[in-house]
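Sending over a structure as structure tokens; questions will come in a sec.
Here the complex is missing one protein chain, while the rest keep their positions.
So, chain A:
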């Protein structure tokens, strides 16, 4: 049984349709990366799954139409981390992560010891236990991103929607965060749908990549099938080489338009790649 199915989903804001006729499936424990140029509709597609924008077509969660779920029930099934989350500066890290328990509580209920245990586990998973009492205001960019993920984990949803989760993170922190998400889906069967601007990271972590352009799916499949110089040139208007990493996953490397071959070794190396694998616009 798949965890997420989108059938002919169109979504947008008021009278503006941003994504049209999207049909994709993500199996339990899989990682689906949505890629595409700026303004393609990636974030809107995630919001459609979370029920945050007007939507036609069918979003099916664990075999059940999402439209039939109540607000809190849907929030228990789908965890959503936006691209630019708002972190109320007056809260401590613990207070903030505790807000992830909201879908599990009645409107006026207080959190129980069980909720606090779940928060403690989420903090530990993200190495935030040492910062539990700190104000959000004092956190670095990487710590804030981890706090956001901890809040989503505390929600205990089977489907995680992560909108550009590595924005603002250095490569070490980005890898650490994606490794954690990867472990979650492998160990606990959590399904992940994320947008990612870094195509190499998308290729390394996702089972499936969906390329969206102008609100429509233009390619979908395993990373090696979607991340080709031709498709990226067509839809990103970009010049890239696609290399192969030792583990066999594609590595997308941008290529400058003007290359002075004799300037330095790196330019030489790039120039050497051009004839075979670069599509120049």
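FYI, a residue touches a chain if its C-beta (ideal position, glycine included) is under 8 Å from a C-beta of that chain, and two chains touch if they have at least 3 such contacts; residues count from 1.
The rule is simple: contacts and distances are computed from a predicted model.
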item	value
Omitted chain, identified by the protein name its UniProt record gives, among "ABC transporter permease", "Xylose isomerase-like TIM barrel domain-containing protein", "D-alanyl-lipoteichoic acid acyltransferase DltB, MBOAT superfamily" or "Transmembrane protein (Alph_Pro_TM)"	"ABC transporter permease"
Omitted-chain contact residue, chosen from A:7, A:76 or A:216	A:76
Selected residue (touches chain absent from view) among A:102, A:167 or A:234	A:102
From A:7, A:28 or A:125, residue that would touch the chain that is not displayed	A:125
For chain A, the residues touching the chain missing from this view	47, 50-52, 70-76, 78-80, 82, 85-92, 94-95, 98-100, 102-103, 105, 107-108, 110-111, 113, 116-117, 119-121, 123-127, 129, 132-133, 135, 137, 142, 146, 155, 170, 172-173, 175-177, 179-180, 183, 224, 241-246, 250-251, 268-270, 272-273, 276-277
